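Before any comments, here is the structure.
Missing here: one protein chain of the complex. Every other protein chain is in place.
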């Protein structure tokens, strides 16, 4: 925006006016939760009439995937125009007209790695909200060792025969299709025997099972594949070269996780502790908790400064790779610590976990769920391994 | 003592009377420091006339090594009599008439592994305080990997030619002879090429250098061996079987370290912190330090209970091996923590470290010295390795 | 001697065998999932009563076994391993202790035999805030001609939803935080004006919120020695019993994690071969060994009637609270994603651990109290 000296760029002006006129008021502001989004798909219903209106208007403009080529259902905007549209949507706090793993994750991968036929077919379906996608990467026996995946796709001449299972598939029970990594070669380096495949979840032999977490219900499912026949044209990219696509996609996944995470209301630790414990002469009543809280708040402030510094280093053209390697580790450790402090301060109030409307009931769930933060998206241990090997150059035994 | 119902055992009665009559009053009570002991040896002087009187009287009784055979200069006491003598000495708090690594460490090894000629020669010299011994195990490049020692003894037909160096030799500069582990075979398993050898420190090619620690002067030296000729009869036990003797001796060393350690006055953490910080209404003025101190005192009390429990388990005939595996680790970690608390409480007073008589000057040295506790006698890391492998049975990669 | 004798070993082993069959961890999940209205398995409880567990701390004169608190502690250690939901804590550890310590001769004669036979479930109603605070009692007991009239409310009353009778801490005099003026009353669950609201806790056990609106309690239901000091002693014993339970949970949780470290493979090797995890496991082992020492010492201190019971109680409760927190957090982390699922049982130790360490005072509470008792 800073470069548009002397009045607004015409595209910005036009876009701003259009958005102001066309984005329903309820489609502006904070997203309440996952049910406040339109996810598309075969069974996908609009959460409200306004969601429908908003989707249809944006769809008509080609602004579901504004920067994709028009032949794929996109808006064909230039990078510059796309950036302006995003800024203007942010300015009005417009909600996304369609929220979809197809749009955010599969799409970019297809654009980069798929055949022209695949692109035209699948990308249009995504933009038209016909197909809701889910992602199948993790497996029960792989864990931190993602490349150790075992779900097998055997070449049966005219099709692949797929057997195995995936875990931690978000909304696997609501999705129409799944994009996943399968093992197509079990010899040699494990990364070299992985392929990227698209599977219709209505195929015979597929099943899903919701995963209940220690904190209660979750969007995750396990998905099972028992002698599932997958047409050969559903392979994306080269055979056994799926790991390249996976790595490309993981970057997008991290951004995505960040996005969804933020739909949960951030808790104000200091306020919650203060309310629960009380203070005398401006000092928290519990000296031990006060010390722990001070330590936490200091580290949180310094962590925020470190994010600022990373941004500034990047702006200054310095390599900030070493810096960003600590974000996942430290950010989640801080989050876990915050929930511990809240639990400690809230005492028995935070231990209640029935389905009643008690105002504290959600704390126990948030606390229990937080234990997963240092596991999902690469465990803390994996992060420390990465730092010690890649950044510090410590030797592997 | 509990079994001697109906009056004292005659030996005990006799011993008690003799000790009461013969142990000089200054030879009773707490040992002040290492200079309050008679160490013997070629240059060994008696710290006081009473030390001399006490040594000579005990020597005449054969009670320098009361339980060794008389032909080795011992007193020939039975185990039962030896135990009574020790109890009666403890009762009067008699100081040892001779304090010597020869007596405490080399002696037991010779008794078990040496030839008859070696025993008669060396043991008598120990008892007569003619020779002061030191011990050469650790090497600069070995560290936690004791068996990785490299000091070499080459067979030259009529003698061994010794080259290499030892480190952490206590009082190496004051000793006449050294008993040490040398490498006599560099092939095969490293434990299988080690021999146990006795070396006269006056041999040509030997040298010692005192080790200054971060805390200042220390009893440790480095000892250097440069083409030192060692007579073949100085080998103890079989060639390449020295590791067995070493392991046997390590047990005695641990007891010894315990003994010496105790000559340092124990610091009363609570008292020092209280004096330094002060309290209001019975509460320490610094809430953060108070929390840390409470945590420390709790763990210290529980550690003491754990030692009690280990003793009781042993008495009850239960295996307490798992329990005792934690003592070195936890005891030294607590000690280091105690010194940290003391430093924290004492502020700038404890930072002074000149040679003046400032009452706090010793704190800095004690603090700095404490950092070695988690290293010497097996690092904390080695202790944790031992627990995880031997006790928990966790697999080696 | 900080070891258990043959008789005690036998008790422990027989309870262990019983629970292995009658109440494995799956039993707790079942109670939760079927939304059992009692929150406990009455048949299981019947079995426990038959074994005499309810009478362990009741003298033979009243039909008990007079086995002592070390015995009860060993039983709690075992129920900590299986996370068995039963009225053992509410009824045996707390209420029976209260009657032993504070009851009049008549009250003992009336209640102890029933308790020993397991015919009575009782709950101690004390807490009024989210944090344990022995001296904080706002609930009032006013003396009228026909008895005491109780008004106030209580929270975190363990097993309050199934109690036949409550021991209620109320105030006959003094201000809300005064030590003086505190008294204990026996109140029937059916008393008029008494309201009980079940609250399900994170650990799938149950507590209740209770309110008293002009509840009339006959004069002979005032407990004879129910003053502040007695109350503190009940809590001290309660803390030590809870520590014994947490010891069982910590051991079981650690052993399961250790087994997982040996069995789970990543990058072609068992994850237990990674040294960083090994050292963390070794540290947990050490903490648990320390815990064993303080728990047995504290249990013996109850039976021996040593004067430093409060310090021992805080020592045990604090150390066990910290240890179960460490061990259950590490257990989830070391189990990775699997540990986050409800299917895996390991999460139940995290949940019970948090409730247990909060019950009767958490780590900061007992750390502070320990320091006070040590005079700093």
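A few notes on this one:
A, B and C label the chains in the order they appear, each numbered from 1.
We adopt the following convention: contacts are C-beta pairs under 8 Å (C-beta built on N, C-alpha and C of every residue); 3 or more make two chains touch, one makes a residue touch a chain.
What you see is a predicted model; the values in this text were computed from it and never measured.
Remark: the absent chain touches shown chains A, B, C in the intact complex.
Touching the chain that is not shown, out of A:185, A:274 or A:335: A:274 (per the contact rule at the top). The chain that is not drawn here is touched, among residues B:299, B:335 or B:380, by B:380.
Although one chain is not shown, part of chain B still touches it, namely residues 138, 140-141, 143-145, 148, 167-168, 211-214, 216, 276, 286-289, 343-344, 346-354, 356, 358, 364, 368, 371-372, 374-376, 379-381, 384.
As for the chain not pictured, it touches chain C at residues 274-276, 278-279. One chain of the complex is left out; on chain A, the residues touching it are 270, 273-274, 279, 282-284, 290-291, 293-295, 297-299, 301-303, 305-306, 308-309, 312-313, 315-316, 318, 322-323, 326, 329-330, 381, 383-385, 387-389, 391-397.
Simple rule for what comes next: only the chains that are shown with their structure count from here on.
On a Cα centroid basis, the chain most remote from chain C in this structure is B. Separation between the centroids of chain A and chain C, computed from CA atoms only, is 42 Å. Contacts with at least two other chains are made by residues 274, 277, 367-368 of chain C. The residues of chain A that reach two or more other chains are 287-288, listed in rising order.
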